[in-house]
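Shown here: the complex without one of its protein chains, the others still in place.
Chain naming follows the written order as A, B and C, and within any one chain the residues start at number 1.
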Amino acid sequence: MRALVKAAPGPGMEVREIPTPSCGPSDVLIRVHYAGVCGTDLHIWEWDAWASGRLKPPVTIGHEFAGEIVEVGVEARAEGLLAVGDRVTAEGHIVCGHCLPCHTGDAHVCTRTRIIGVDRDGAFADFIAMPASNVMKLDGIPAEVGAILDPTGNAVHTVLEGGRVAGSAVLVLGCGPIGCFAVGVARAVGASLVVASDFNPRRLEIARRMGAHVTLNPGNDDVVARCRELTGGDGMDLVCEMSGHPTGHQTAFSAARLGGRINFLGTPSQTTEVNFARDVIFKGLTLYGVTGRRMYDTWQQMFRLLRAGQFDPRPVVTHRFRLEQIAEAIQVIKDGEAGKVILEVSAER
Amino acid sequence: MRALVKAAPGPGMEVREIPTPSCGPSDVLIRVHYAGVCGTDLHIWEWDAWASGRLKPPVTIGHEFAGEIVEVGVEARAEGLLAVGDRVTAEGHIVCGHCLPCHTGDAHVCTRTRIIGVDRDGAFADFIAMPASNVMKLDGIPAEVGAILDPTGNAVHTVLEGGRVAGSAVLVLGCGPIGCFAVGVARAVGASLVVASDFNPRRLEIARRMGAHVTLNPGNDDVVARCRELTGGDGMDLVCEMSGHPTGHQTAFSAARLGGRINFLGTPSQTTEVNFARDVIFKGLTLYGVTGRRMYDTWQQMFRLLRAGQFDPRPVVTHRFRLEQIAEAIQVIKDGEAGKVILEVSAER
Amino acid sequence: MRALVKAAPGPGMEVREIPTPSCGPSDVLIRVHYAGVCGTDLHIWEWDAWASGRLKPPVTIGHEFAGEIVEVGVEARAEGLLAVGDRVTAEGHIVCGHCLPCHTGDAHVCTRTRIIGVDRDGAFADFIAMPASNVMKLDGIPAEVGAILDPTGNAVHTVLEGGRVAGSAVLVLGCGPIGCFAVGVARAVGASLVVASDFNPRRLEIARRMGAHVTLNPGNDDVVARCRELTGGDGMDLVCEMSGHPTGHQTAFSAARLGGRINFLGTPSQTTEVNFARDVIFKGLTLYGVTGRRMYDTWQQMFRLLRAGQFDPRPVVTHRFRLEQIAEAIQVIKDGEAGKVILEVSAER
Partner (left out) sequence: MRALVKAAPGPGMEVREIPTPSCGPSDVLIRVHYAGVCGTDLHIWEWDAWASGRLKPPVTIGHEFAGEIVEVGVEARAEGLLAVGDRVTAEGHIVCGHCLPCHTGDAHVCTRTRIIGVDRDGAFADFIAMPASNVMKLDGIPAEVGAILDPTGNAVHTVLEGGRVAGSAVLVLGCGPIGCFAVGVARAVGASLVVASDFNPRRLEIARRMGAHVTLNPGNDDVVARCRELTGGDGMDLVCEMSGHPTGHQTAFSAARLGGRINFLGTPSQTTEVNFARDVIFKGLTLYGVTGRRMYDTWQQMFRLLRAGQFDPRPVVTHRFRLEQIAEAIQVIKDGEAGKVILEVSAER
């Protein structure tokens, strides 16, 4: 089959013919229709410090996808819940199910997590084998949407963690794809005020289409002052930090209200100087680091919002490429002008 | 009456005769029996940047106390809940009751908080007038214990925030009085492992008397490595950061387990460099800044533990002074050798 | 001033001239513009067992209202938060602030609760004196809406208790005014499916206007079967029991999903036979009894939803009367054909 492979240490990826993965007893084999390209894939392409420290080539890349089941392992078949022909997506974190986080509702930070497309073969390929327990039926959700539920789930996790979004004032810092998804999710779950901030006017335009009440550009706007103004002086109940920049962090600390919350998803490449006394302790803030998706709370909430039509991530998709065009896909992400980028891997029947 | 007053900008305090405060309609007037001396009082004595920016002399100092009601205002009397002769203590944060934090369970970070002994006259005096709503009956708790329930409440708040201490592994970083109280609270509420860390062997000795299973001295011990060892490699479920030092913060981030929690109480005088990607996001941590005491959840939980004898803060008390000996009291705190320091203000009848 | 008074034991009420209440130091005096008539007022009119056991005539009736501050007590004035001319409404439960429920976030079940219009003089009058701590500014919310925030708050409390409404399937059993408000709240906070059930087609019509996705009439529809159908067999995540009938209870138990929740607001006049094994234990259900409004979480959430325009209770209002027309107002409620009934007490200036 075709697969987009990091063949050896160093930059780039290549499309290769490799054997179709075998389907273990607890697995299903899935023909991939669409896949999403992520900032992580850019890091892998560029072979930065993180990528070279973690990946063991050769490995098939890609962790966001949707497709169709073509084979069901014997144990999975006995369960009777998945069948050949089912349209599905999957959680890309394969977890142990036995460690303390797995046993206490935090499987998304399982001590033995293996991520598809990073620690084992991924989804930029004609087929992928996945443990049945990670696979979920789309049941009417379009395959293209199904292909981007991994990052959409990041947004759902970021917005809903803390549990009191209804009626609240939410600031989304950084309007990359996940930030834009977060805007849509916050609206869907009843936030009263959603403010989105980014330096890039095109991204702010997408944020507006996803439902942001107010968009701010830190190049022109005093984000903290505007947030106070918009909330009668209180500040924001929830800040979704999606930028991963120390300046974003400073804005987050200043914009959050007394007793408020900041959920951090954007992964910085540098450290941030934090004034814990002024910005955390005297404000009584709660901070939370977002990894992956709650398994499977996040997925259930996301499916319900999507199926009820309360939220549609598709306005964030700006580019579509074929598998062979990966270099172009990587380039538009690098240029910073793209929303979500999708690979069309194989035709839906 | 006698009062310990910051009379004018600059270091020091003095005992003065000032008028007994009047008792407003919603107030009670309390004769002070015992008062606790706090690190905050040291900052005020020394007139550091924080103190000079906040206090408006002349102001009577002191925010930890217990005593006896000698007068009840007309409105408070109508409520019928407090009476002359009642032995009481009080929450020292006087809050507005109308702002967003006050209305949503976070009155401890009320936007209009006025703290006794800081923003208005305090408890190092023969009498103090307090709003009846802040006053709580000791009902059998010894007055000396009542005098230190403000810092004990800080510890209860720090340990219980997050709500899953039973059966968990708790690291207390910094064994000043509040850290030592936290050790005792953690034991009382069913922590399975309580590790206490400090550079000062005398403080570790107090921590041991308060029930620490293991005490570590970062001068000799690798705190993070020992915590992993003691938890089968997992790390600590909850870190109570009481040191307020950037090195304490680094230990906290490294010692907390995946999906764990750090509650920050120690207020640093400098910033900390935080690696959000490695230490917060990929670990799925929750961080929380502790101010004051939850009003009045913290007090209720504390009273119950104390009355049932599950926890006794008295082993932490190392020094007792008369009001006039304030300079000595401040000095033993400054020397770093003291546990909790108590002022004996007037005799219990 | 004019006041609608239960003058003596027995049915009925009468409009009387009584002295304007005095404004205590911690009170504000409010000129009443609009007031809401509640099922409770019907019980008081009819002087049923509950009413005759609780009220001590003479007492001015009425607990739902909005108006304008005309006087501020001396202590309340010192706070500086309320002023003559402010448009306000108020929480009608006057609580002690000292008991265990008050101290632990459950002031709505304060052991010493005194309800206006029941335990002390109420709002069906030209003026009412209220403790400043119970009074909230409307800040742009129309006075007529302000007059019905007590029952709207009941609905907010019922829908939000449990904290996971976003994306969920909600069944509202009983479409009286509070049921219809609940439909609107559930939609505003992101429920994916809102089903409303009542025997009365007019009430179902109001529920539809408030946003119910599906309305069912137990006279024609198999409510439980339809709920299962609409949820792919799972059943409802949350049932808001507003009917107060044992048959409603049975429907609630059967319609709730495994691991689901039922919040009970409708107060039955008879007992219900509960099959705890089948309907509670083996289903892993959570049940919760709704009294009043969380003080003041519920109010904050409600104000935000209203001010952002996410929810408008006015379609539920079907009748308006003058104070002197109380007998007519009571009659339309008794007939069961009314939505919310409002008294116009005095003109807004």
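Worth a mention:
Going forward, a contact is a pair of C-beta atoms (placed from the backbone, for glycine too) under 8 Å apart; a residue touches a chain by one contact, two chains touch by 3 or more.
Model, not experiment: these values are computed from the prediction.
Set against the missing chain, the residues B:Leu305, B:Leu323 or B:Val341 yield one that touches it, B:Leu305.
Among the residues B:Gly80, B:Gly167 or B:Pro201, only B:Gly167 touches the chain that is left out of the figure.
The chain not shown here is touched by just one of C:Leu285, C:Met302, C:Ile330 or C:Leu343, and that residue is C:Leu285.
Residue C:His249 is the one among C:His98, C:Arg187 or C:His249 that touches the chain missing from this view. Taking the complete complex into account, residues 99-101, 104, 106, 108-111, 234, 244, 249, 257-259, 264-265, 267-269, 271-277, 280-291 of chain C touch the chain not shown.
Listed here are the chain B residues that touch the chain not shown: 160, 163-168, 188-190, 192-193, 300-302, 304-305, 307-308, 310. Against the chain not displayed here, chain A makes contact via residues 24-26, 74-75, 79, 81, 96-98, 100, 102-105, 133, 296-297, 299-300.
Here, only the chains that are shown with their structure count from here on.
If you tally contacting C-beta pairs for each pair of chains, A-B comes out on top.
Looking at chain A, one finds that none of its residues touch two or more other chains.
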